[in-house]
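Sharing a structure, written as structure tokens. Questions coming.
Just one protein chain is left out here, and the rest sit where they should.
And now, chain A:
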Amino acid sequence: MSAAAPGATFIVLMLPFLAAVVAPWLTRRLGHNAAWLLALAPLAIFIHFLGFAAEVADGGIVTGGFQWVPSYNVSFSWLIDGLSLTFAILISGIGTLIILYSGGYLKGHAQLGRFFSFMLLFMGAMLGVVISDSFLMLFVYWELTSITSFLLIGFDHTREASRRAAVQALVVTGGGGLALLAGLLVIWNITGVTQLSLLLNYGDELRASPFYLLALFLVLGGAFSKSAQFPLHFWLPNAMEAPTPVSAYLHSATMVKAGVYLLMRLNPVLGETVWWETILPVFGGATLIVGTLLAIRQTDLKLMLAYTTVSSLGLLVMLTGFGSEHAVAAAVLYLVAHSLFKGGLFMVAGLIDHEAGTRDVTRLGGLRKAMPVTFFAAIAAAISMAGLPPFFGFLAKEEIYYALWATDIWSLAFVAVAVIGNGLMFVIGFAVAIKPFLGPAVKTPKAAHEGPVLLWLGPLTLSLAALAAALVSPLTHRFISSPMASAVAGAPEEVTISLIPHMGPALILSIVTVIFGIIAYRMLDRLRAGMASLLAAIGWGPDRGFDQFVSGLVRLSVSLTRILQPGRLDIYMTVTFLMIAAALIGPMAWYGEWPAVPVWPDDVQFHELVVIAIGVIGLLAVLYARDRLIAIVSLGVQGFAVALIFMLFGAPDLSFTQFMVETLAVVILALVMTRLKLHASDHRPTLQKLFDMSVSLACGIGFTLYLIAVTQQPFNTALSEFFAAYSKVVAHGTNVVNVILVDFRGTDTLGEIAVVMVAGLAILALIRIRTPRARVADNDPDGIAVADQTAEAR
């Protein structure tokens, strides 16, 4: 069908970005109703990707794209198989609902257009992540999701909490992205391929490589930071500072699954090793337990959901790395189920907040009469989250237990982790979906009533989708689960689980989970109090650690700056000249390549001796000068002598330039010296003078030895001959020096004059600084802050 045409896929990949461009304009025209039009973009993407379903279900893999940087073997190319197709369908499908929901949620917000724009940008980036075939494209889109997430978390930028959360998320996920880039580069170096679709053939090579562990750790750094694995989970709950549509879309349904996507994508090539099958389940299991325990502690609906998202991500990572046959299928089913119910529950939480004016679960109750549709959607999502029939979550949970169950200690431990985790998620799911709706009506800050269609359409559709997907499970498995599981496992795999329960360990574990969940639900208040006092007793968490890390970094840079930039010119000069002397003399001493003592040439003319004498006299005059101005002018005398030598030995251009530079240097140095208001004469202590003298002697001797050594090498005339031969013929100029400057090496010169220009600007800025000297001298950030305040006060 036409959907297979590469052009169409490229347009579809660009469509969210185009929609992002027109979103502010449309929103100015249509207000929040622009959502209906903007939602057409993700809808079109959704339909486009549905078109691939039949082909992919039959085991097909669609690739396409074009060359981007051919010399580095970098392409803009995409790969559509079961894994990326499922993700693309989730992203575009939920994206359609989220755009509509955003229109209702932020109705009347002054920056609604900007919000739509950011959301669509994110959608384009996220689609790019899951569709990318080329490594570089994957990385670019990956970081773009971090950046758009930063923009969206910080959307309410007047509040400090959201600014902090935005920066934190960017630092953690963006930093992880850099680790991912390094990991991909390592993989590229091992295998020599830059495309995921080709990488599948190199699994054994990669696993056998001595750099396998390096690649693994770097990739895991990227995946774990993005998917909020313990102990990097802290950014995700803080990201709840974002408006609720963002939490529903980025921080539960899509972006945080990018890390899981990456692990699933690389499972066939990096997996099946002891490291993979140890690190992933251990970190995933830890995240699962920590996430649910922290969720119990919360009373804010969004934070409760956020922590269960952390634990769900942990469960997914654990299953991906577990290595048993059914674990992959379980991960796939749970991923789809989670996107549906968690996206829906977040939207419900936002809806309650929007209509009742609070998200605090202890201040909500009895909303079922006022908000019946919301109640229905919430209950349906919670049932799926709890893993009860007849929703998709049930299938996922059965498959999880089926996959984990075995009688060795290792498996039993993870079965226990999964039962506790699932049981606590059962609790949170119903706490979010039931507590606000049942029981006696509680007075809420706003008189609650059912929200507009834009708001309840999303959660209702997702809940119904979870129901439908379970009811027609053979179809779901054929088009979604089986192709995706095959892509993750790297070999054809069939998912068969259905709503009809089979007697066996899985069902028994499910029943245990439900009983555990019901007991825990009844004890929720006591559990919450217990967790609160436990956390208070611990007192420290990675979130606080992040702050300490950042402030430590700032302190380190301040103290480092104080050492490197003490603000004293003489220290800078001394260090610079010491380095020059070391660079000149060091290598010669190290390799023992001292130059031979030069022979005094026989044919030295009298006038040449005179010129050299002028130079020496200039230098002596510098040493014996009474004040600085005379010293500067004397230095000019020496420079002129050098210029004369250039002239005598046939370099008129060089000589010419040397004359001008010396003149200007004297003028400018003299001007600077008068400006600095220094003492006219030198009053350094003798020890300092001796030290400075040694440094200058070392530099001078270094240069002399270096020049002698250079001139004792045989002179390679290839370049001079080339320029002499071609200067006139090719570049129409007889002055070889000038032709080299402006023609043969013109681009070099362009860079150099740019440097001249920038240096000029910098010097101008330095001269123009009108601040008290004390503050310029020591780089004290507090001092600048004080100065800024005084400036504002003025």
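Heads up, the rule we're going with is that a residue touches a chain if its C-beta (ideal position, glycine included) is under 8 Å from a C-beta of that chain, and two chains touch if they have at least 3 such contacts; residues count from 1.
As a working rule, contacts and distances are computed from a predicted model.
Enquirer: Select, from "Multisubunit sodium/proton antiporter MrpB subunit", "Glycosyl transferase", "Membrane protein" or "ABC transporter ATP-binding protein", the UniProt-recorded name of the complex's unshown chain.
Expert: Not shown, but named in UniProt as "Multisubunit sodium/proton antiporter MrpB subunit".
Enquirer: Out of A:V667, A:M693 or A:A725, which touches the unshown chain?
Expert: Per the contact definition at the top, the residue touching the missing chain is A:V667.
Enquirer: Specify the residue from the set A:Q605, A:N716 or A:T747 that touches the hidden chain.
Expert: Residue touching the absent chain, from the options given: A:T747.
Enquirer: In the whole complex, not just what's shown, which of A:K443, A:H679 or A:R768 touches the removed chain?
Expert: Of all options in A:K443, A:H679 or A:R768, contact with the hidden chain holds for A:R768.
Enquirer: Taking the full complex into account, what residues of chain A touch the chain not shown?
Expert: Touch with the absent chain occurs at residues 652-653, 656-657, 660-661, 663-664, 667-668, 671-672, 674-675, 731-735, 737-739, 741-743, 746-747, 749-750, 753-754, 756-757, 759-761, 763-764, 767-768.
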